[in-house]
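All protein chains of the complex are present and in place, except for one that has been dropped.
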Amino acid sequence: MNFEIILAAGVASGTILLFAAIGEIFTERAGIINLGVEGMMFVGALAGFKVGIETGNPWLGLALAMAAGALLALLHAIVCIHFQADQIVSGLALTFVGTGVALVMGEGLATARTGALLPTLTIPVLSGIPFLGGVFFTDQSVLVYVGYLLVPAAYLWIDHTRPGLHLRAVGEQPSAADALGIDVYRTRYVYTLFGGALAGLAGATISMAVTPGWFSNQETSGLGWIAIGLVIFAQWSPGRALIGAYLIAVIRRMTLDLQGPSDFFGFANPFFTYQPSTFFLNMLPYAMVILVLVIGSREARRRRVGAPASLGVPYVRGERGH
Amino acid sequence: MTEPEPIDTTHELDTPLAVDMRGIVKRFPGLIANDQVDFELRRGEVHALLGENGAGKSTLMNILSGLYRADEGTITVGGVPVDIRSPRDAIEAGLGMIHQHFTLVPSLTVTENVLLGLPEPRFRLHLPKYAGRISELAERSGLRVDPRAKVWDLSVGEQQRVEIVKMLYRGVRVLIMDEPTAVLAPQEAEELFRTLRDMTAQGASIVFISHKLDEVLAIADRITILRKGVVTASGIPAAGRTRSELARLMVGRDVIEAIERTSSTPGQVVLSLEGVSARDDRGLPVLRDVALEVRAGEIVGLAGVAGNGQTALAEVITGLRECAGRVNIHGEDLAGRPPLRAIDAGVAHIPEDRQGMGSAPDLSLVDNLMMKSYRRAPIARGWLVNSTVARDQAEGLTTEYQVAAPSVDTQARLLSGGNLQRLIFAREVSAMPSIIVAAQPSRGLDVGAVETVHRLLLERRSAGAAILLVSEDLDEILALSDRVAVIYEGHIAGVLDVDHADVHTLGLLMTGSSLATAGQGASAGQGASTGQGASTGQGASSVAASDP
Partner (left out) sequence: MTVTGRRPIIPWSLRTEQRLETPRWLPIVTTLGAVLVALLISGILIAIIGGDPIEVGAHIVRSSLGNVGVLSDTLVKATPLIFTGLACALAFRMRLWNIGAEGQLYFGAWGASAVVLVPLVPPGSSPFLVVPLMIVAGVVSGALWGGIAGWLKARFNVNEIITTLMLNYIAILWVRYWVFGPWSEGGFQLSRQFPREAWLPRLTDFAKAIPDLGGLTTHLGFVFGLVCAFLVWFLLKHTRKGYEIRLIGDNPRAARYAGIDIGRNIILVMLMSGGLAGLAGMSEVSGSVHRLQDGISPGYGFTGVIIAYLARFNPFGVVLAAILFGALILAGREIQPAGIPAMIQGIVLFCVIGSDILLRQRIRLVRR
C-alpha cells in the first residue's frame, strides 16, 4: 500500500463530500435543513455526465449539474419556506424525486468511461513539496482545487461579510432579522438554492472526475447522507467540514486497498482469502460516520455549541389575533 | 380628534407633526384591534400610549413600524404622507420601534447586531472600525455598552441599551418603546427615563407604550389612551392628571386597585433550598449558593430583573434542571432527581413559557389537562387511559376555571393567552398541590385573567399551600406576597417581610446593593439567620445578604 496514493485518492473523493457538506452548511446556517442532498447529488451527477459527453463540453455539464441541483432545491425551498411544510420530510421526498428523476433520465446511458471528463492539474511549485505535494497538488482534478478555495471563501463569507452576517442572523433569529429589514424568505431561498447547486456540483464531481461514468443507482452510495452527518460533526463550520470530508474519504479509499494484498506483514489477509468478509470492510465508512457523530455530539454538548437556533423552524411573520 | 390644543411654549405649533396617524383600522380574525384610531406625535415630546393588555397599543405601533399593515387609514411623517410596508420603510422614514422581546440576535456581538440590515458596510465587515464608531455614539448619548460583547452575555438592561444604540445608529428620530420598563429594576427605569429626556432635548420624539399609570405620569408630556381598540383620550397633557382619572379612561369603570389580602399564619417549612447552585444551558453559572424557605400557607415573592436566575430557580425546584446543593421538599432532598419526583411530592408548576412548556399546542384540551394526572386513577386504569373519565374531568375543569373554548377537543394553540393560563392553572391547582411554583403567572394577560390568577393563588394560600411567586412585576409581588426574596445574579440578595419592602428598597437589591446599603429594611434584618423557626414577627425573616 502506498500511502501517498491512498491519501491523494482520498482528497479527490473527499472533494465530493466537501462540496455537499459546505452546501448544506450554507443552507442550514440560513435555518433550512435539507436532507435531499443525496437526491440533488444524483441529478447533478447525471446532468453533469450526460451533458458533458453529449455536448463534449464538460464545463457546460458542470454548470447544468449545479443548475439541476438548485432546481431540485427550489422545490424544497417552496414547500418549506412558503408552505411551511416539515423540512425533514420534504428533504426525504426530495431524495426520492432526485433519485427517481435521475434514474429515469439516465436510462440507457453508458455505464462507464475510461477517462475523466474534467482536466487534471499539477501545480508547478507546490507539487514539489515532499509528500504533501504528491497528495494535494499532483495530478488532481480542477474540482479538487476548487474545493481548496471554497473552504476559506466559505469561512470568510459567513464570518466576515455583510451578506454572511445576514445569513447568520436569519438562521439564528429570523424575527430579529426581519424587523431590521432583512428579507428572511429571500435569504433562505438564496442559500437553499446555493446549497442545492453545491450538491449538484458534488454529484458532478463523482460522475465527471472521481469515478467517471454513470452507474445508475450505485452512483452516490450514500455520500449525500454522509455529507449531512459531516455538517453536524463540523458544527456548521467549513474548516471542520474539510477535515471530516477528507478523513471519511481516506477511510473509504483504504477499504478498497485493504482487499488487495494477499498478506499483511506476514499474516494472511482475511479480506483476500475469504471474499465475503470484505463486506465488513465496506461497513467501515458507515460505522465511522456514526462514530464521528458520537464524538461530535459529545463535543458539541461539552462546548455548548449547537445548530443554528432556528434550524428547521419555518418563519411566519408574527401577525396574530390574540 | 378635536381635543383642545394645550398651549405649550416649548414646541412651535406650526412645525409639522413628527407622526400623524389618521383613521387607522386593523382587523384580526375575530377581533378589531384598532378601530378608527388617530394618533399624533409632536417633535421633542414623550407621548405615552396607555391601555390595558390587548387594548391595541402594540398593534397600532406595529403598524407604524412596518411590522403590520393597516387595513385602513393614513400615516404622515413630518408632514409627508408615507406608505410603510416593512420595518425597513419605517426606519428610512426615521421611525424605530423597540419591542418587548428585543430584536437582537443573541449569538452575535453588539456591533454585529447594530450593523445588521444596514447598507453599510457594503461587503467586508471591518468589525473593529465599526465597533469604535458605535462606542463613540453610545458614549455621546450616555449609554454604556461594550460593542464587542456577545448579546447573550448581556443583562436585559444592557440589551435594551443596545436596542436604543441600534436605533440611534440608524438615525431614528422617532423612537417607539413597547413597555420598556417591564424588564427593568426601578432604578434602571429611572436611568432609562433620564436617557429618554436627553434624547427629546436633542429633538427626538418618543412614543412610550405602557399600562402602568405611575410611570406614564412620571415620563410623559402627553397621553393617548386606547380601550378595546378605540381611542378614549387623545393627546391629553399629562401634567395635573391623576391615577384614577387615567385608570377610568383606560378600563372604562372605576378600578378597585388593592387586592384584598388577609393576613396569614404560615405553618411548617415545606420547601427549602440550601446552597443550591446550577448552570444554564450554555454551562455558565446561573444560581450561586441559593438559600430560600417557603412555609405552608404563605406566598414568597421572588423579585428580580429578568435573567438573574429566576427561571433556573423554578426549574431546580421542579426537577427540570440539575443542580448542586439541597432542594428539600417536605423534608426530602430532591436535588437532581427527575421531574416526576417533584410532581409526586406535590409540587405544581405554573411555567413562565406557557406555549413552550406549559402546554402541548396541537393536542386537545383533554390531553393538555391530563398531563399530570394521566398516571393516576381514575384516568389511569393500569396501563390504559380511561378516555371517558379524562373527558369528563376536562369538561369539569374547563367549566370550573372558565376556560373559554368551543369544546374540550379544541387544540390548545387556539386558546387566547388568558384562557391558556386558566387551563394551566386548572391542571396544576386542581391537583391540590402543597407547593406551587408560579413563574410570571400574569404576564401579558388581560385584566380579567390577571384577577383570576391572583384570586386562585390567594385561595391556594388560604388552603395551606406554600407558594413561590416569581415575577418581574413589583406591584404584583408587593400585592400578593407575605415575604419577598430578591434575586440578583443567581444569588438571593435579601429576604424581606412584605411590610418592610417597598419599591425603592427592592429596586436597590435588584440592582446589586446589599441590604446593609439598601435602607431601613436592613436594620431589622441585620444578623438574622436563615432557617429560623416560624418567625411571625417583623423585619426580614431571613437574610442572605453579602456585598458583591
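Just so it is clear, A and B label the chains in written order, and each chain counts residues from 1 on its own.
By our rule, a contact is a pair of C-beta atoms (placed from the backbone, for glycine too) under 8 Å apart; a residue touches a chain by one contact, two chains touch by 3 or more.
These numbers come from a predicted model, not from an experiment.
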Missing chain: touched chains present in the view: A, B
Of B:A182, B:A324 or B:A380, the one touching the omitted chain in the full complex: B:A380
Contact partner of the left-out chain, one of A:L132, A:I251 or A:L293: A:L293
Touching residues (missing chain, whole complex) on chain A: 35, 39, 75, 79, 83-86, 88-90, 92-108, 222, 225-226, 228-229, 232, 274-277, 279-280, 282-283, 286-287, 289-290, 293-294, 297-298, 301, 320-321
Residues from chain B at the interface with the omitted partner, ascending: 20, 22, 29-30, 74, 76, 79, 81, 83, 318, 320, 338-340, 342-344, 349, 351, 353, 356-363, 367, 370-372, 374-375, 380, 383-385, 387, 406, 410-411, 414
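By definition in this document, only the chains that are shown with their structure count from here on.
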Interfacial residue positions of chain A with respect to chain B in the complex: 160-166, 168-169, 172-173, 175-182, 304, 309, 317-322
Interfacial residue positions of chain B with respect to chain A in the complex: 28-31, 67-68, 86-88, 91, 97, 99, 101-108, 112, 115-117, 121-125, 281-283, 416-417
